[in-house]
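The other protein chains are all here in position, but one chain of the complex has been omitted.
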Amino acid sequence: LLLSGGRARADAPPGAIEYPVQPDPTKEQGRLILDDGGYGSRSQFESEIRWRYPTDSLDSSWSMTPLASGHGIITPSGLHFERHHGGIPTIDPATHTLIIHGLVDKPLRLTMADLRRMPSVSRIHFIECSGNGLTEWEKPTLKTVQGTHGLTSTSEWTGVLLSTVLKEAGIQDSAAWILAEGSDAAVMTRSVPIDVAMNDAILAYAQNGEALRPEQGYPLRLLLPGLEGNTHIKWLRRLEVSDKPFMTREETSKYTDLMPDGTARLFTLEMDAKSVITFPSGAMKLPRPGFYEISGLAWSGRGKIVKVEVSADGGKTWTEAALQEPVLNKSHTRFRMPWIWDGNEAVLQSRCTDETGYVQPTLPELVRVRGTKSVYHLNAIQSWHVAANGEVTNVHA
Amino acid sequence: LLLSGGRARADAPPGAIEYPVQPDPTKEQGRLILDDGGYGSRSQFESEIRWRYPTDSLDSSWSMTPLASGHGIITPSGLHFERHHGGIPTIDPATHTLIIHGLVDKPLRLTMADLRRMPSVSRIHFIECSGNGLTEWEKPTLKTVQGTHGLTSTSEWTGVLLSTVLKEAGIQDSAAWILAEGSDAAVMTRSVPIDVAMNDAILAYAQNGEALRPEQGYPLRLLLPGLEGNTHIKWLRRLEVSDKPFMTREETSKYTDLMPDGTARLFTLEMDAKSVITFPSGAMKLPRPGFYEISGLAWSGRGKIVKVEVSADGGKTWTEAALQEPVLNKSHTRFRMPWIWDGNEAVLQSRCTDETGYVQPTLPELVRVRGTKSVYHLNAIQSWHVAANGEVTNVHA
Amino acid sequence: QTETSASDAAAARTVAALPEPVGNLEEPMPPSPVVEDAESDAAPGLDASFGIGRPATKEEIAAIDIDVMPDGSGLPEGSGTYAEGETVYVEQCASCHGDNLEGIKETGAPALIGGRDTLATDKPLKTVESYWPHASTLFDYIHRAMPLHAPGSLSADEVYAVSAYILGRGGILPEDAELNAQSFKEIEMPNADGFVEDPRPGAM
Partner (left out) sequence: QTETSASDAAAARTVAALPEPVGNLEEPMPPSPVVEDAESDAAPGLDASFGIGRPATKEEIAAIDIDVMPDGSGLPEGSGTYAEGETVYVEQCASCHGDNLEGIKETGAPALIGGRDTLATDKPLKTVESYWPHASTLFDYIHRAMPLHAPGSLSADEVYAVSAYILGRGGILPEDAELNAQSFKEIEMPNADGFVEDPRPGAM
């Protein structure tokens, strides 16, 4: 089957195919069914894209999800944020294998076909890079919610519970950590505590109902619900069970959190509860006073969100927002609150609480303990200033 | 932003871009981040596509979701089933409007920008064409679950509750039906009962976190959770409130169910509970005896699925399958059951029960009442025969 | 050990060694809400009215309010005869629906007539003649959707005429029939009483 109709062209946004706009679509037949070859693409009028923070290295870089134009809780797979340390490998699933070894009774070699035959689970979970917001510690730096918060996305992931495979291999009593290793150019590695591995970790081969996207680790990635994104090793090729952590570069040189006293926290794995208002948000302009539905996302690496409060006066007063069902464990949760903008200056904030009782902190509260040099795990309340002319900007308030 | 790397080529499956496979991806950098222009595509190794039933007219035709290779409950937007009566129109959202008139106090004209400013909801719902399975009444006809059941898909839909807009317009006391009209070449119309409209109907502009796909009604479609797919008018341009149904061609000539006595049922809108095993399913071959996870989908237009039972002996004995959380209202629900195939002939069936207590019927039960000429609403238990050589075929059993 | 540490030579770096975020980083700008209409500037409320959108004008409604209902509402001015309809049919419909309105499989166009007394058999033929409960549906559908490759192109006169022709060929109207908004309402369809309510839930 070939594409018979329109084609990707320079004038269509990425991911779209350009077709002639019909002057009156009720007066002529539309384009034919399956002229897309049987796999559709987005409308040529939709142009939001992931955005790359301009790191010096293109090989080790990240791109961020356009949260401002998101809807609901699912992130379209084409807009899922990315973090690569050695580019995106192209791997034939027919030759890819996963090897499990170390402190196990039976070292195992599994093909992708093997994994697809094992008992599976599907779960809707967010992933967030713990570097999400790293530009925002000292002063408001990026303009949009894509820049300040775009290193998180939510998908429905399907795969085999890691515990299923570990039980098949037979883990030994002394097992305490597992090294997960990717087959990208960085041969990315992280150590995973055994209790996480035996709890809800997933060897994921599918995302949003189809195979993983290449950027998300095709054909196989590790999913560690609630843990910092860097640990969700993509293009997974190896799992080594050990009694000790491996102290890889990504868990020592990076992804450790430098405190004001010069010590650094190791293995800060869980993502604390966090929320952000995505509408209205930075770099938007409200055209006039009137009704607006404030909307945003809240999530916690420690369970479900139980409450989101919204303030329009910079945190002086708070109102509880509505949580859109389903409210899922370790997933983005959409919140909404009706708001009438009276045309005066306002500062919009959201604050979430998760089922452990943890309340999202203010930035001063966080900085008081952690200083501004810890890079990772900035989960403070975000403030958007609405000017009298309707312009929305990123502020520290 | 232009695509700088690979491009869609004749040799890549639809929706994929072909890149050179790396002999050892750990030994060279992968392709650069954002070489896709900021919107990703699926892997070149994934080739499942929607399939068109070979109707004589290409303009009025349908394509079916490849359920056999689905995962979880979300259907990838690129694989959502389609039904078009006049092709797929290409509509500029900047010029598209929705007009609400008839028995309302204030006839309204809403732009897409207006709709996006109104209070919104996001909900995960299936849509099923009531013609799903129409080839299967008399004898097993199509070979695969895509052919027998592929006219159903599930997405997270976002939009404005229809009730919100109707309240804004002020519906009058005599209002009983609403005509919904599309702006495709068929100017597709259906009459919707007012109680459905005021309950959970959605004016949907987003699907799976981004704008609707063109095939799904971009920029605006009606979503009537639980009702037959034909009523979910796409490319929606007009809503007329009336005291009577409009008796359009699609609710008289079509989408009426002919009974054996020659009478036909009108406005059979709700989709009764239904389930199907998607793995193993027709045209697959089990390579050898051993462990297989039976998996499938269940859904009901009347609420949540509460139970799915699976039989491997053609309905003689049943075992309750596990329902994958979240189990949502009027949504596909994934069920799973571990199974050891002993190498003997088997007939696999699934049977679901919804929260109203309705139990999915057998085909003989359904045919006893409805005959085999009613075309629509075939929701009977599906049987897959597993031969001793592992071949799985569509049977009536 | 001559050199001890290169720390003096090393440029001071801050967190994550990020490039200095000075100037325009080319973050894509998100869409802002758009308000097109000055009219609805009325003070909005939270529950009932949001002050969003504007009244639809009579002209805007009339331009797309094309439906025709069983009680005849929506039928436009104009008229057409069986004879005029035959011309329309031969020129614009026969290539798909066949010279004898029998349908042509290859085009996907169904038979428009025939099939009376087949509905309770095992080869039911559902056509305008045998199945359709309301003549209004015929006007409505032809007017909005036919001919397939030029939908909406027929004048009201032409739709009246071709409807008279189809109903005439189907033995529902005499060949000298002329249809207009008044006479249309009087058409009796053979299968008008053939439809029943949905007995579900509660029945199969």
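Every chain is named by a letter (A, B and C) in the order it is written, and numbering of its residues begins at 1.
Following the convention adopted for this analysis, a contact is a pair of C-beta atoms (placed from the backbone, for glycine too) under 8 Å apart; a residue touches a chain by one contact, two chains touch by 3 or more.
Bear in mind the structure is a predicted one, so any value in this text is a computation, not a measurement.
Only one residue in the set C:D67, C:E84, C:E129 or C:E158 touches the chain that does not appear here, and it is C:E129. Of the options B:S69, B:T231 or B:Q382, the residue whose C-beta touches the omitted chain is B:S69. By the touch definition given at the top, chain B reaches the unshown chain through residues 24, 26-29, 48-49, 51, 53-56, 66, 68-69, 131, 134-135, 137, 141-147, 258, 280-288, 290-292, 338, 340, 372-375. Not every partner is drawn; the one left out touches chain A at residues 55-57, 59-60, 85-86, 99-101, 106-111, 113-114, 116-119, 167-168, 179, 181, 185-187, 189, 237-238, 240, 242, 244, 246-249, 252-253, 256, 258-270, 272, 302, 356, 358, 361, 365-366, 368-370, 373.
Here is the rule we go by: only the chains that are shown with their structure count from here on.
Most remote chain with respect to chain A, judged by CA-atom centres, is C. Centroids built from CA atoms put chain C at 40 Å from chain A.
In chain A, the positions touching at least two other chains are 26-29, 48-49, 51, 69, 291-292, 338. Listed for chain C are residues 33-35, 50, 52, 144, 148, 151-152, each touching two or more other chains.
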